[in-house]
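Notes follow the structure.
Every protein chain except one is present and positioned as in the full complex.
Moving on, here comes chain A:
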């Protein structure tokens, strides 16, 4: 009995073992079947996924074209700088990654939070592969330290990046402008008129931390010329996104932006800036034969390098609130009353209108009565009896009150336009202004008032509503120097040309222009000239011909005039008049035209004149080597030094 039971149990055990074994066999068969499905049936699909897994196409930004001066010296180029960024898709915990990075380099707390949000934001909007920049411009020590820790911190990306660099710093701030990360506004502007797909590509490209867009100046004007087209890098990566190797592929390479040549001579620019010796002002130098702008100076200026990686709001506020306005592009965006430098325009208008003969004399006893008011000449005691030549040379206000009154506002305005006044000149920059050449129609339209004849008198000596830029004054001077030949100014030697800038070819009588030249020569070289001492260029021969000017910053009161006009230290600096000077040289065979304004410089002959003379001195001394690099050969030399100065 007992044995029987035992045997039954034994049998039951064997049977159950068999069942368990069979069940196990079924499970095993299931596993093999699954392996067969994955490895044999779906093999192709997984092979492709494995390929896609480790080969990544990474957007490669194009290298921005450089901006070179007429000799091919870089004004805007690139500089290598260490950069730390986080690739959002490679970290699950942005805060921890950032905290780890913050142990190695300094990151302000408020920035940490913003960066974490940026990383999240990129992850959310399918841009998880776009790095978020943590710090730019690493010191060598920081860069080395970050490199060592790169493998340990998920998502950390340490690399050398090409950063836009302005080797000449402030010198060209207002000409070149600067680049910055593309803001939402920038993107809206840049993608204007594009199809959806083009716009999307552009936006994706601009998310790359190396990409910058021109925000101001030539950088903005020539954006498309400089930008180039993005490409891709074909990278073999491991699971952590760490790049194992790069597969070169010519077809995917980005197309770099083109270099742009400006006509400016960066040495001349430097000399001009130095000559201002810290004074606020502007100077424009032009080659009157070619129309090339050789110097475009506005001081003080900002350093565009500060803007490339985003300027702090504190630093920006400092620039913005600086009483000397370093952000203000004086040379082409500064509008000033031209003062007496405008007298050649008035004289030309009068001769064109035939209201006066050159030899006709006007008597100046310092006072000019019109209506029930009295106008004054600047010269105590007056000039006596003057013809046109003497009036220009001595800058006699009474003479110009008289001929302006005879000529009339509309005729003066018409002539002013022939010299380039009242128009905005782009020349590849931004921020240019047209100034204002008033006439009856303007007064009626804007002020809803009739023109008063008395205003014509002020117009005659370059005051009143009239506003011009230093660039326009240089154009005027060039037109006089070339005796009215068609004149086309340009500042971009090779690059996109502005179609807004027209040739200045309105007819100007050569004989009249010759008279103006003679008058300007008198100013600097004849007895009674207002800038008699400035005429000699110190080059043993060539002289300059010019015209002084004073732009009133404030009206001179009757009381002041009665008690003698106070000058210099007696009045606050910001109330002193602006000093102007326009000139060309050599006087007998004009080559260069210049306009100079020294803000609050008081006297055209005492401050602006010597500045203009010294700049022209340098321009003529170095004249023989001013041939531009880009005209020497058709092909642009790509070997021009990127960083170094030519020796």
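Here are some notes:
To be clear about the criterion, contacts are C-beta pairs under 8 Å (C-beta built on N, C-alpha and C of every residue); 3 or more make two chains touch, one makes a residue touch a chain; residues count from 1.
The definition used in the following text is that contacts and distances are computed from a predicted model.
Taken from the listed names "Allophanate hydrolase", "Cell wall polymerase", "Signal peptidase I" or "ABC transporter permease", the protein name that UniProt assigns to the chain not shown is "Cell wall polymerase". In the complete complex, the residue from A:40, A:277 or A:572 that touches the missing chain is A:40. Residues of chain A that touch the chain left out of the display are 2-3, 5-9, 12-14, 16-17, 20-21, 24-25, 27-28, 30-32, 34-36, 38-40, 42-43, 45-47, 49-50, 53-54, 89, 92, 237-240, 244.
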